[in-house]
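For this depiction, one protein chain was excluded, whereas all remaining protein chains were kept in their positions.
Going in written order, the chains are labelled A and B, and every chain counts its residues from 1.
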Amino acid sequence: MPLLEVDDLHVQLQTQRGPAEAVRGIGFTLERGETLGIVGESGCGKSITVQSLMGLLPSTAQVKGSIRFDGTELVGLSERAMCEIRGNRIGMIFQEPMTALNPVHTIARQVGEPLRLHRGMARADARKEVLALLERVGIPDAASRLDAYPHQFSGGQRQRIGIAMALACGPDLLIADEPTTALDVTIQKQILELIQGLVEERGMALILISHDLGVIAQNVSKMLVMYGGSVVESGPTAAVFAERAHPYTQGLFAARPALGAPRGQKLATIRGSVPDLIDLPSGCPFAGRCRFTIDDCHATRPPPTPMPHGHAVRCIRLGEVIAEGVLE
Amino acid sequence: MSAVPSTVPSAAAFKVPGFWRRALHHRSFVIGGVLTLLLILAAAISLVWTPWSPYEMNMAHKLKPPTAAHWLGTDTFGRDVASLLLVGARASILVGVIAVGIGLVAGTALGLLAAARRGWVEEAIMRFADFSMAFPAILSAIMMTAVFGAGIVNAIIAIGIYNIPTFARITRASANAIWSREYVAAARACGKGGFAITMQHVLPNISAVLIVQSTIRFAIAILAEAALSYLGLGTQPPQPSWGRMLSEAQTMMFQAPLLAVFPGMAIALAVLGLNLLGDGLRDLLDPRLARAR
Partner (left out) sequence: MSFLLEVDHLVRHYNLPRERLFGPPPTVKALNGVSFKLQPGRSMGIVGESGSGKSTIARLVMALDTPTAGTVKLLGRDLHALPRPALRAARRDVQMVFQDPYGSLDPRQTVARIVAEPLEALAETSRAEQRERAGESLAAVGLRSGDLDKYPHEFSGGQRQRIAIARALITRPKLIVADEPVSALDVSVQAQVLNLMQELQQKFGISYLLISHDLAVVNHLCDEVCVLHRGLVVERGAPQHLFAHAEHPYTQALLAAVPRAEPAALA
């Protein structure tokens, strides 16, 4: 049985202009120890997806579909039951290390909180466990810094502390939502290596969200490309990077400025801009911005077209897209 | 990738479509708005018409309960309570507007100066504010009216002066937050000076805070006026005042308890209305709702 099975997930949020569907029918599975990356730009629904896994959506949000975690259905689960899973079976690392830690509590208290809550550990035992965790995540001089406050650490160190907190109870699934976006590139490398090491060591499953294709390439074995609340392309990372079948995926790759590219060359851009959730077109969310758009694109959501190696793409004009790619 | 959210209420909220739609669905705003409107209406109507003259004494009809002729009854001198309440609303509003006005203008100016200059100017202004706030308001008002004489003008001045440090502090805190915004840095990069930036960028962006604070201080001013009048230091007879009506009703507690109820309710409803309006505005002007994207 897979560790995580998401099937036809729909999330509706209340926005200023009325209800809008932020997630439109996503599905994926994750086995134990597998790593999954979700890549997409602002507003594509990637953060909402993982927030719905953790039950962290606002109370006005409506979730439909199924999220089965180790056999338990998470959609509609009571808050109490959800609290037992959060921090215990599923750990989460957030984007902003500067604000993810409570500034008025010591790190020993914060990292120990999940242990005391879910394992019922006494303070002294929790403290020993916290020390071991902090040393594992690479906080120098951890023993003397247990009673330090978050502001006494750098951004990279705070993220390490956040990782220690997420791992404290030995979760089966680790979710990292843009964990290195706010960090310098040299620190980013260290943090990502740390996460990789921990995932391998503890056999955890990993869901890593990033807008950076390089981060995705180096850290996950399979990936989803999201746009407008839907998954437009999915499959093993190597296959998606090699094929880049969906027009949006192609646009995403082409738009990155490359190191060492000659001066004076214009970057390829995707025409237009991401519409508001409420204004997304019916049918394929990318219809209109895509240069292969035809009338049928607006009619219904394209079903996934399977390709070799477990790679799937949602595009009804896939044949033409690939043909043109080959010709270029 | 995400912008740091501001905690200063944003007047840009007024420009978001649907502000009035949301406003009219917001319970506090609606109730508060209605009560405040009633208060203003009462004062406005009293300028052109009252059921009876509030100064007309009629000892034959004193201490009457509510009847068809006198809707809320009469007081110890036979004056119509309803008319007294209507005209008394005028005093309350007058005090509120002017006292808050004094605090708003002087306090905001000091707060903006403190935020623009920083350094010892800011320190001096803030210490002055701390010093002023150390004196209990009513005590200061009593001292002032004792020295300069009782009367509505002195009462207004006393209450108004008390508002200055409050507005100064709040303005300074909000203004400081605006000064650290990038659009202010952009204005400085254009070569704009402190005064231009304060008037063009800082003041418009803190207006929401000031609006909310003004409604709250208005309510406090009405209470303060009532307290001072109760003590005989505010509005002087024969000018009607809700506070003095309460004071006069004290001696009549057992003979005509309603004499205390009506002015008390008027004060309570006015204060409640203004507070609810302020709460509603604070919610509606929240920047998280004001940002469209």
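Following the convention adopted for this analysis, a contact is a pair of C-beta atoms (placed from the backbone, for glycine too) under 8 Å apart; a residue touches a chain by one contact, two chains touch by 3 or more.
Given the structure is predicted, the values throughout are model-derived calculations rather than measurements.
**Student:** Among the chains you can see, which ones touch the chain that has been omitted?
**Tutor:** When the entire complex is considered, the left-out chain reaches A, B.
**Student:** Touching the absent chain in the whole complex: find that residue among B:His26, B:His201 or B:Arg244.
**Tutor:** The missing chain is touched by B:His201.
**Student:** Given that one chain is not shown, which residue among A:Ser59, A:Ser144 or A:Ser273 touches it?
**Tutor:** A:Ser273
**Student:** Which residue among A:Glu73, A:Asp184, A:Asp296 or A:Glu320 touches the omitted chain?
**Tutor:** The missing chain is touched by A:Asp184.
**Student:** Contact with the hidden chain only, please: which chain B residues?
**Tutor:** Counting over the whole complex, chain B touches the hidden chain at residues 1, 3-4, 10-12, 15-16, 181-183, 185-192, 196, 200-201, 204-205, 290-293.
**Student:** Hey, which chain A residues sit against the chain that's not shown?
**Tutor:** Considering the whole complex, chain A reaches the absent chain at 41-42, 155, 184-189, 192, 211-219, 236-239, 241, 251-253, 255-264, 266-270, 273-274, 309.
Heads up, the rule we're going with is that only the chains that are shown with their structure count from here on.
**Student:** Averaged over CA atoms, how far is the centre of chain A from the centre of chain B? Could you give it in whole Å?
**Tutor:** 50
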